[in-house]
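Structure provided below as structure tokens; questions to follow.
Note that one protein chain is taken out, while the other chains of the complex remain in position.
Which chain is which? They are A and B, in the order written, and residues in each are numbered from 1.
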Amino acid sequence: MSTATTTHDAHHEEQRSGLMRWVFTTNHKDIGTLYLLFSLLMFMVGGAMAMIIRAELFEPGLQFVQPQFFNSMTTMHALIMIFGAVMPGFVGLANWLVPMMIGAPDMALPRMNNWSFWILPFAFAMLLSTLFMEGGAPAGGWTMYPPLVLQTGNAFPFLIFAVHLMGISSIMGAINIVVTIVNMRAPGMTLMKMPLFVWTWLITAYLLIAVMPVLAGAVTMLLTDRFFDTSFFNAAGGGDPVMFQHIFWFFGHPEVYIMILPAFGIVSQIIPTFARKPLFGYSSMVYATASIAFLSFIVWAHHMFTVGMPLTGELFFMYATMLIAVPTGVKVFNWVSTMWKGSMTFETPMLFAIGFVVLFTIGGFSGLMLAITPVDFQYHDTYFVVAHFHYVLVTGAVFSIMAAAYYWMPKWTGNMYDERLGKWHFWMSTVFVNVLFFPQHFLGLAGMPRRIPDYSTQFTEFNQISSIGGFAFGLTQLLFVYIVYKTIRGGVKATDRVWEGAEGLEWTLSSPPPYHSFTTAPEVR
Amino acid sequence: MWLTIVRRALTAISGGVAVLYGAAVSAEYGLNLPRGVTPISQDAYDLHMLVLWVCVAIAVVVFGAMFISIIYHRKSRGAKPAQFHESTLVEIVWTIVPFLILAGMAIPATKALVAMEDTTNSDLSIKVTGYQWKWGYDYIDDGVSFISSLSTPQDQIYNRQSKGDNYLLEVDNPLVVPVNKKVRLLITANDVIHAWWVPELGMKKDAIPGYINEMWINVQEEGVYRGQCAELCGKDHGFMPIVVVAKNEADFDAWMQAQKSAAGADALAADREWAQDELMARGENVYNTACAACHQVSGAGVPGAFPGLVGSPIATGPIEAHLDIVMNGKPGTAMAAFAGQLNDIDIAAVVTYERNAWGNDTGDLVQPSDVEAAR
Partner (left out) sequence: MSEAHGGYYVPHGTTWPIVGSIGLTTLLVGFANYLNGHGIGSIMMAIGLGITLLMMFGWFGVVIKESESGLYNEQVDKSFRWGMSWFIFSEVMFFAAFFGALYYARVLSVPWLGGIDVSTNEVLWNGWTAAWPTNGPGEIGGEFETVGAWGIPAINTLLLLSSGVTVTLAHWALKAGQRVSLVLWLLATVALGFTFLGLQMYEYSHAYHELNLTLGSGIYGSTFFMLTGFHGMHVTIGAIMLTIIMLRCIKGHFTADRHFAFEAVAWYWHFVDVVWLGLFIFVYIL
């Protein structure tokens, strides 16, 4: 990090107007906004698909859709939520916040930043276009296991290439974030003074760069197996369908931590603010994050306990997976200790952060249960798994993004959001999300497999409860869209500091902040 | 053992919850894992309850502390923020304590796992093959084999008829096993990955094309146990159930004898000439269980996904090409190779049926001997 962090500036703020401003922008805030709006849009699209799933599952029998289309919905729902909603949501937050938090003028590589975003709409247009193709959209699950996925119709190469594009976008985005963090910090902003959001993103970006190329390799092998006669996943040629699963989950498990580490960062910013007390155990938080990231590389086969691995493999992956509970526990305990003897208030961001801590932990507990190999033989591929990952993804990742949106929206827009509506949004979301996903634990334990459009009659009641919760949760999110819209349009003007207990460089800027965040580098004590 | 003590203590702590929950877990509601009828399923159940209660206990402590803080340490109550923000000692404590708890769970888990994976010394071996979308069972030592597919009528699925008791969990030919015998299952698949799972037997294993996975069951109670395919395998993944009937030794032997003589009868029948209406009647049956899921009962197919057979070039063209696609499948599509699933009579019958039903009046007759020649 050098001392000359001062930026140049054009004498005239050279801002295009209209659509072209957004297409050509190199500004971290503009790009952050694009990412966040794209993420919201994809959340709606992926959520709409989830509503189709829940509608079909409301009753046994086939009512609305055919099984093949149902499977397409499951597959597309997951791909869109993961690659379109959660990941871009976090990248958008990083874009907005990282430069402001470390005292930089902008991201380190602004042009590449633009490209990282502008690949995404094309990638998702490609993916969504498969809905209209001969043979239907991909229906092999988001995990794309061969040989099934090789039976996809014309959509197949489009699926592969869409995944390639998403990968390119993520890798470029991640490189940009790493470079910004290592190279653009203001003087005095040492690593161990960085806000935790920055820390968690640094580690996340490293995970992304390490695993997205592996996913690209895996889907490339699918492509060549289908079109160029290779035998990677074909036993007759000496390959193995399970090999794909190993490569996929070598990507896939770190991927799920990619979707939770930034959430940990967000919550670690919000709780101290509203407890009016410094974060407890800052350095142990950093080490815990790094440990989780490290462990995430050696647990992948816990998704594959039933594929018939050798016993030693099963034992190794069980132990390694269980270990992740330790650093994650450290985080949870630190959050609770931060609240302990604080002076708490409960504005919407804090409510979402508390909701996150409780509900993510429940998801973590079910994760730990899944890690116990001999019992995972029962849990695997049932709704118990579906319940687990929606707790960590919806009430984990998505809740944290909502918390972040409420927390920083006044800074971004200069307007306070409507606190009353925000609280409504929180309480309705929290109640309904539990109605939606808690019964799925029971369904799974009672024996309902996942990825089925129809089920035997003993599962009816819990599915109905879950579907009702789902519709209600979905409608509640429309309220969120309205709140965001209203805040962008106007409202009570926010102060620079916004929250009484807020600490950090971003709160020293005006609300909304100037176009170039720190034109002269701030001095960090 | 201290584990038991911990378990008792935990149960005591959460006594209130336990009563509520205990009422809820009763089997009728289907809220919890079944205890099952094999040693494996019972091990799994016990471990499941242990880990569940450990988690509940930790949750009580952690959330308890948090809610106390939320209630008492709030600004509206005039709480002044303390400024402590570090303690190496507590960090170490809450690293080590969870680690020990985890080790406590890992020990019984390891024991259970080792027992589950031990498929040696079995009394009986059955090869289980997953097909899109049915199961094939093959009693290797007895030379008996058959296909087991969903027997729920389409009318129930499409809500034109009220649903039966075992809706989607019923098959034409269940797997039959003897009780109190260690039965080894050799699981594989023919097309895509499936997974064989009956909750009350306690384990699931993936069926992987080109590889054999082993698992064992030892059913301790006579009865009928139902499960489902547990790995996404395409459109009818939700419609390939598994039914296992556990019989006592005498009944099992009698059943086996009956199977063998039926197979013998079929083998004899394969040598004779079959008449058109015989072939058509049998063919319709075979068609409806093996083919109709894709090509539809009406033979119309599903446009864009599954070709129709009415007037199609295959069903009305040369017999050899028709036999070839039925027996060898069409690679890269859902069209399976039926040579390994159906016997000569069934293939002859279904091909004859397809060539003469729905107005495909080719008048062609395909005999079992033709099929044998094509093998």
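FYI, a residue touches a chain if its C-beta (ideal position, glycine included) is under 8 Å from a C-beta of that chain, and two chains touch if they have at least 3 such contacts.
This one's a predicted model, so the numbers in the text were calculated from it and none came from an experiment.
Q: Which one, A:Met101, A:Met126, A:Leu436 or A:Ala494, makes contact with the chain that was left out?
A: Checking each option in A:Met101, A:Met126, A:Leu436 or A:Ala494, the one touching the absent chain turns out to be A:Met126.
Q: Out of A:Asp106, A:Asp454 or A:Glu506, which touches the unshown chain?
A: A:Asp106
Q: Out of A:Val211, A:Val286, A:Ala325 or A:Val484, which touches the unshown chain?
A: Here the residue in touch with the unshown chain is A:Val211.
Q: Of A:Met101, A:Met184, A:Ile292 or A:Ala446, which one is in contact with the hidden chain?
A: Here the residue in touch with the unshown chain is A:Met184.
Q: For chain B, which residues touch the unseen chain?
A: Within chain B, the residues that touch the unshown chain are 127, 186, 188, 210-212, 214.
Q: Please output the residues of chain A touching the missing chain, sorted low to high.
A: Residues 2, 4-10, 14, 16, 23-26, 104-106, 108-112, 114-115, 118-119, 121-122, 125-126, 154, 157-158, 161, 164-165, 168, 171, 174-176, 178-179, 182-184, 209-214, 216-218, 220-221, 224, 227-232, 234-240, 242-243, 246-247, 250, 516 of chain A touch the chain that is not shown.
Definition applied: only the chains that are shown with their structure count from here on.
Q: Would you kindly tell me how far, in whole Å, the mean C-alpha position of chain B lies from that of chain A?
A: That pair's centroid distance is 32 Å.
Q: Looking at the complex, which residues from chain A come into contact with chain B?
A: Spelled out, the residues of chain A in touch with chain B are 60-63, 66-68, 71, 134-136, 139-141, 145, 147-148, 150-151, 153, 226, 234-236, 240-242, 275-284, 306-308, 311, 314-315, 318-319, 322-323, 325-326, 329-330, 332-333, 336-346, 354, 357-358, 361-362, 365, 368-369, 372-375, 377-378, 380-382, 442, 445-447, 449, 451-459.
Q: Which stretch or stretches of chain B touch chain A in the complex?
A: It comes out as residues 29-34, 40-41, 43-44, 47-48, 51-52, 55, 58-59, 62-63, 65-66, 69-70, 73-76, 79-87, 90-91, 94-95, 98-99, 102, 105-106, 109-110, 112-114, 116-117, 156-159, 163, 165-169, 191-193, 195, 197, 199, 202-206, 208-211, 213-214, 227-239, 302, 304-305, 332-334.
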